[in-house]
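Only one protein chain is missing from this complex, and each of the others stays in its spot.
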Amino acid sequence: MDNYYAPGRNHLFVPGPVNIPEQVLRAMNRNNEDYRSPAIPALTKILLEDVKKIFKTITGTPFLIPTTGTGAWESALTNTLSPGDRIVSFLIGQFSLLWIDQMQRLNFNVDVIESDWGAGANLEVLGSKLAADTGHTIKAICIVHNETATGVTNNLAALRKLLDHYQHPALFLVDGVSSICALDFRMDEWGVDVALTGSQKALSLPTGMGIVCASPKALEASKTSKSVRVFFDWKDYLKFYKMGTFWPYTPSIQLLYGLRTALDLLFEEGLDNVIERHSRLAKATRLAVEAWGLKNCTQKEEWFSDTVTAVVVPSYIDSSEIVRRGWKRYNLSLGLGLNKVAGKVFRIGHLGNLNELQLLGCLAGVEMILRDVGYPVKLGSGVAAACAFLQNTIPMIPSRI
Amino acid sequence: MDNYYAPGRNHLFVPGPVNIPEQVLRAMNRNNEDYRSPAIPALTKILLEDVKKIFKTITGTPFLIPTTGTGAWESALTNTLSPGDRIVSFLIGQFSLLWIDQMQRLNFNVDVIESDWGAGANLEVLGSKLAADTGHTIKAICIVHNETATGVTNNLAALRKLLDHYQHPALFLVDGVSSICALDFRMDEWGVDVALTGSQKALSLPTGMGIVCASPKALEASKTSKSVRVFFDWKDYLKFYKMGTFWPYTPSIQLLYGLRTALDLLFEEGLDNVIERHSRLAKATRLAVEAWGLKNCTQKEEWFSDTVTAVVVPSYIDSSEIVRRGWKRYNLSLGLGLNKVAGKVFRIGHLGNLNELQLLGCLAGVEMILRDVGYPVKLGSGVAAACAFLQNTIPMIPSRI
Amino acid sequence: MDNYYAPGRNHLFVPGPVNIPEQVLRAMNRNNEDYRSPAIPALTKILLEDVKKIFKTITGTPFLIPTTGTGAWESALTNTLSPGDRIVSFLIGQFSLLWIDQMQRLNFNVDVIESDWGAGANLEVLGSKLAADTGHTIKAICIVHNETATGVTNNLAALRKLLDHYQHPALFLVDGVSSICALDFRMDEWGVDVALTGSQKALSLPTGMGIVCASPKALEASKTSKSVRVFFDWKDYLKFYKMGTFWPYTPSIQLLYGLRTALDLLFEEGLDNVIERHSRLAKATRLAVEAWGLKNCTQKEEWFSDTVTAVVVPSYIDSSEIVRRGWKRYNLSLGLGLNKVAGKVFRIGHLGNLNELQLLGCLAGVEMILRDVGYPVKLGSGVAAACAFLQNTIPMIPSRI
Partner (left out) sequence: MDNYYAPGRNHLFVPGPVNIPEQVLRAMNRNNEDYRSPAIPALTKILLEDVKKIFKTITGTPFLIPTTGTGAWESALTNTLSPGDRIVSFLIGQFSLLWIDQMQRLNFNVDVIESDWGAGANLEVLGSKLAADTGHTIKAICIVHNETATGVTNNLAALRKLLDHYQHPALFLVDGVSSICALDFRMDEWGVDVALTGSQKALSLPTGMGIVCASPKALEASKTSKSVRVFFDWKDYLKFYKMGTFWPYTPSIQLLYGLRTALDLLFEEGLDNVIERHSRLAKATRLAVEAWGLKNCTQKEEWFSDTVTAVVVPSYIDSSEIVRRGWKRYNLSLGLGLNKVAGKVFRIGHLGNLNELQLLGCLAGVEMILRDVGYPVKLGSGVAAACAFLQNTIPMIPSRI
């Protein structure tokens, strides 16, 4: 009846897709509806207003596109840029690599600034490029806020400062797939022109909705962009926004209601509290890694990610075996090392609708797996380190005080 | 708690998204999963095999793309054709119009064969064009199998015959959005090169999966197509198919399990029985329309659609008012008239996981609405005509005999 | 995968269990919870207040017992009466028969007033008994408000008047299983001492909750009742009510949340509008029966039930065959004739969260079945009669105007 059945809950700690809260599952447990009835536009209208809050934008225009993060990338690029346009982008891991690959295949002229996997975006090099670019040949800076492959968070505020310092008009496009709703993200304050995320990440929904938010400057750019696009064309959305019917093609009714509930939960907890919770869970994870005597793939503290931790394993261990074993013995789903760090790191995703005891179960599981694969971890050490921190920092649950 | 609450079930008779059977809702009521675990590739592998059956193809290669029908169109075009390529396409209603619009915006050279809204594709004109095209400048014929706006089904077998007659090598691309799984569709027999549908139509799933199937010839064409594409690029899928991990980006776990159940239901009923059921429901609907003294928007019987019936209302009635009234008074969702036929027709979708008594409830509702808006229908007349036909043709439910 | 699969929705028209609205299914789609946490008592407290509204009582005390209607009967009797107590009860159909059987097995002294199946309670005979009972040997009058087997609704207001007329102190116990939340029921106004219903009837929930409401007089009686009882003993509930933990044993978490939503839906529609809707659906059904040339099992209009219609078939037809055929061919579930009227009547349940088009689909189905079994009904006749009435009476859906 269930091909890979195991008793108890699956412990889902990949950095996406993440655990869906029961409230959202309930909201999505429904038949289809006519998306041309008054109900769906009314729902959409409020969603479009509310979704801006997760970007911390007042001036942005959001698009809820039936696609994945990859599609959201394409939407961001093709609406704002024209073939041949020079883009500066940062290669720091698998997802920045894939985005750059997409840029190249879309015929943009990508100026890649590469870092070690584990390091953040090299903003110094960007600075030099901006300084040199007096002719403003750079049309856009594309950056992954949080590189999911290595657990590296880039400093977007610093990037904005650089652009301001050089008074450079380049568009500022941000992949916030594994950051938005989990890390502090400030679209308006940081002057981000396009920000995007996917439903299956910190929003804790199923996959299927790419959420893209465009600044007025990005919208303006979209009017002259020569990139060929139809499905991802914002123009069609804007046309239907104006008509008040909102949808150029059929949305997922279930995801709309799911998003409604996901936002309700976020707002009930408070977005800043959600970010704080992610910070707390991440810190606890890093303390456990340290207690295990293992290294964080992220090279410097300033880049530590609060949504995913990539753990480097000793060279005599294949990190894929850790992931396999988690699944085969403990019903624990961890993230594989990807590409350059395949076999070298495993990843603990700690994003989305998650709490401390869930994480501690995962950490205990990792300890047992480490033993299984021959790493002489002291059982309980990571959990102890995490608990010591958490017991001092977990707040009371406001609704239950 | 529910902004547009009404007691009892919503009677959903738009031609998509359609009613989701309870079995599918159940299958989709689940948490996310790691799509890189062995479970999802194993599930996907069988889905890819089984989904070929709904296209009646053995040689085709299917793609389950996280997108809508519009995206599936784009996938079909950009993978097989290059900018500037000449496409012959038929404009017979709103959806063929939108596809043609897409073709034009994607920079193809579209040779449009237009018919009245309500008529089918003009194959004679196509014949002339094929006859004249000794240089094979026509790279593809694009046709909507079933035009959802007017309830017109085109004759694909005849189109194939024409191509064969002229030994024309053009690719044969078919929008089967409102046909596949409901109308007789034979990809291999008819030599269709790309066929596509969307999950929310006859498959009776939520929106979010574009299902595209490519013939070997289409796959071959994709190797040389110069259309810019990344998200919709088959190449990425094929690469992951080869690796056995199947997904270039995150799929919707829920839709995969939903598709599994949707196919199980289709196969349990038997695809030909499903087609027969659609034929029966459609015939019943047309008999009701006739009994009401109203005209079918479809001009000739050969084009009658078995998935949607567009009903022409007298000129003194605004068909939008019929749809509005259905929703406001009877909890009945009917399809609006679109574009050229806006205000002139309303549409009854009779596709997907639907049975006779559901349809009869809808027909009774339409009768009352017609009275509401001032059309002097004889109450019960349409239902009587439909019942007279159905009572003679409904088979026993095999599992219950 | 589904042993009795049939495409489309099952048309559920038995008089219970009835259709569950999607909103309620959603509310119940949840994990268990600790029923000793603050959440469940808080939820229960409000439910106990709100559930009184469906009884139209201010002074009553409700009990939400994990049981069925049969258990609710037992709760009503054993808490208020002692073995040997004289009860006057009315035998008018299968459910009144079963309740009387229970009374006898519980060792009460049952004085049965019998009517034809199809007639209501004979209040004249009751009057005589009350008149004669100057010594007040009659401890309780037990009556089924709506006899589900024959579609007969008794006049409780008239019964109350009789009791008042004779100033008789007998307890007034009412089975409201197929009436409360659907028919006009006024506990306080009619001086009902115990009223009860089951979750799977007009409340449109799954089976599993017996809802019993006791007047102060009934509560007083419970203090001296000598009937042996533990599971059904109100005393345990009252003890936990006082403690504020509410539950002497584990409740169904899912049914509590389901009840919350069921009440929300009832209150949103308005209880009087719900009753009005039942009246409308019932009238439409009776008009159809008449149009078919068939007889209502209910002998007089004053007893017509607004929740179930028992239709008498011609003697050459076995009504069970009608029910069987509904299920085997039309995915329609009708109610069998029970006991004395087995084979002679079939029943259409029209209670719970149901609307007009659902009913019309059912009626159309019944017409086809009648033909199937050899009754020469004019197809469309019943639907036409029902529509003619409904089209004039269905109100606009308030939330959609």
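Note that the chains are named A, B and C in the order they appear, and that numbering of residues resets to 1 at the start of each chain.
The rule is simple: contacts are C-beta pairs under 8 Å (C-beta built on N, C-alpha and C of every residue); 3 or more make two chains touch, one makes a residue touch a chain.
The shown structure was predicted, so the numbers you read here are calculated from the model rather than taken from an experiment.
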| item | value |
| --- | --- |
| Touching residue (missing chain; options C:93, C:151, C:176 or C:198) | C:198 |
| Residues of chain C (touch criterion as defined above) contacting the omitted chain | 3-4, 10, 12, 14, 16-20, 25, 28-39, 42-43, 66-71, 73-74, 83, 101-102, 105-107, 198, 200, 206-208, 227-233, 248-255, 327, 333, 335-336 |
| Absent chain, residues of chain B that touch it | 22, 25-27, 29-31, 38, 400 |
| Residues belonging to chain A that touch the chain removed from view | 1-9, 11, 19, 21-23, 29, 261, 264-265, 268-269, 274, 277, 327-332, 353-362, 364-365, 367-368, 371-372, 378-381, 383-388, 390-391, 394-397, 399-401 |
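Just so it is clear, only the chains that are shown with their structure count from here on.
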| item | value |
| --- | --- |
| Approximate Å spacing (C-alpha centroids) for the pair chain A, chain B | 34 |
| CA centroid of chain A to CA centroid of chain C, Å | 53 |
| Overlap residues in chain A, where contacts from two or more other chains coincide | 25, 29-31, 38 |
